[in-house]
Every structure is written in C-alpha cells, then in structure tokens.
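The other protein chains are all here in position, but one chain of the complex has been omitted.
Take a look at subunit A:
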Amino acid sequence: MSEEKDEGQKPEEKVKASAESPETPAAAPTSAEETAVSAGSATLEKEPEAAGGSEPPAADLEREAKLKAAAEARAARAAAKEAANAGGAAAPEASADPEREAKLKAAAEARAARAAAKEAANAGGAAAPEAAEPPPPPEPSPKQPQLDAIAQLIRSLVHEEALEDAYINEMSRHMPTIIVKNEHWLKAAERLKQHEELDFAYLRNVSGVDYETHLEVAYHLVHLGSGRELAVKVKADRSDPVVASVTPVWATANWNEREIYDLLGITFTGHPDLRRIMMSDDWVGHPLRKDYEPLDSEV
C-alpha cells in the first residue's frame, strides 16, 4: 500500500510531542511566580474539594486537571507575551489585569488538584499489587508429564543420546522444550511429525539465534486441535554452522530456513533451494550475527 510512505513520519513526531507536553503546564507558573501568592488562598479553598471528592476516578481527575492546566498555561504565556510587547511598564500592568490573574489562579488550582490526584493514585495503586502477589508455586509444571513423555519417545525412537536437554520454559507459558543433538535432528523431526503420539504436523515458527558461543535454531511446533506445544532447539557450531534441513518434513520450513541462512549464515543441508531471500544475492556477511560489520559502512 502506497499510503505507508505518506504517514511514515507520524509516530516520531508524536513521540516528540508527548515528550514536550509535560513541560507545557509547568511553564506557566514560572512565568507568573509573583502572582501565584495571590492565587494561594483560592488554592487552599479548592484543594480539599479536589482531594475529598474522590468519587470520580483519580485518573480522570488528573487528566482533566492536566488538560485544564495546559490550556491555562497556553493562555498565560500568550498574555505574558502581549504584556512584554506592551513595553517597560508591562509587569505591574499585567499583574493588575484581572483576566490574567484569574487564569493564573486556575492554573495553580489545577496543579494542586493534579498533585492530590497523583497522591491518591499512588496510595491506591501501591496497596493493590502487593496484596495480589502470589507466592511462587513450588510444585512442578503442569506440562512436566507431557515433556517427559515426548523426551522418552524421542529417546526410544531416534537414539538413546538424541537429546541434550529437556526442560520446561516457564516464562513462555510453560513451554515444553527439548534440545536435540545436531546429528540426530532430521530423524527426530521425521518422528515428531509422523509418530501418532507426537503428531506435530504444524510447524508454526523457525527462529535463528546467535548466542556468540554457538548458533541455535529454534522450532516451535503445535498440534492443531489439542493445542499441545513443543519447542525444539538445535545447536550449531559458530565457525561452520550446519543444520539438517527439515523442508522435506515440513514444507513451511523452506523460506524460514532461507531467511536464517541469509541473516545468520547457517547452512541447511538437504534444502532444495538455499539462496538468500531478504538481502541481495551479492551481499557480504550475515546481518543478524552479533559480530556483523557492514562491508560498506555508509550503507
């Protein structure tokens, strides 16, 4: 879609705008410090109301106050500019201007309301998560039996020593994970897909990772229907990375392996068409390697 180009700049601008916005309300009070004292009495009257009337949610109150303050600040700044333009006698004149004084008062009020709202929010927010924090569950993962069964099957179907490790990745919603030894990977892949108890027909993702000590290919498998998941990892030597291609097993591995070959330089033996896919054919190096240095530093 050609629209992308037209709108490409927007988020950056937005980020900039949001970075500036906190300063805007603060600008007003500094430009009118003398008159803030006179606004003080009004603030005191208003403050209890803002803090006590906590029926409206704190966030709304804060937001409203912020908006108000920003508007006031803009107005105050404009007024100050006008006053400055008027000449030397500007300062006393400006403070005498009833309109301006009212605005400053409002700005101070807004500031106070905001502070109150923030305090209330902090007090409320701090208590809740502490109470909700559950103690870390010491019991084994619910997926542990699943993992044990898979590991057992692979060991008996492929090779006694086929697995380097098998563990539950608790961070990733308790994903059963196995590390298959490089030389046993193709046979293991075939069994993973074809054995009726494993039956992982759907390869959802293939990722390559450069761990600096070694390279690794991670395969994410899922059984459509039951939703059983398995992550398989295969390690490769960094100086001469070779992993067996599983394109004959899962057709979807084709482009995924080409992408990993292109960006990380892992050679997939048995791949039907191992060419670069993202970078141009004459590209030098593999960009996702941690020690990658562009051939042409200006690119």
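The rule is simple: a contact is a pair of C-beta atoms (placed from the backbone, for glycine too) under 8 Å apart; a residue touches a chain by one contact, two chains touch by 3 or more; residues count from 1.
In this section, contacts and distances are computed from a predicted model.
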Matching the hidden chain's UniProt record against "D-ribose-binding periplasmic protein", "Sugar ABC transporter permease", "Tryptophan-associated transmembrane protein (Trp_oprn_chp)" or "NADH-quinone oxidoreductase subunit D" returns "NADH-quinone oxidoreductase subunit D"
Touch assignment to the omitted chain, from A:Asn169, A:Gln194 or A:Thr269, lands on A:Asn169
Residues of subunit A touching the missing chain are 1, 3-4, 7-8, 10-12, 14-15, 18, 56-57, 59-60, 63, 125, 129, 132, 169, 171-173, 175, 201-205, 207-210, 218, 220, 224, 227, 231, 250-252, 254-256, 259, 263, 276-280, 287-288
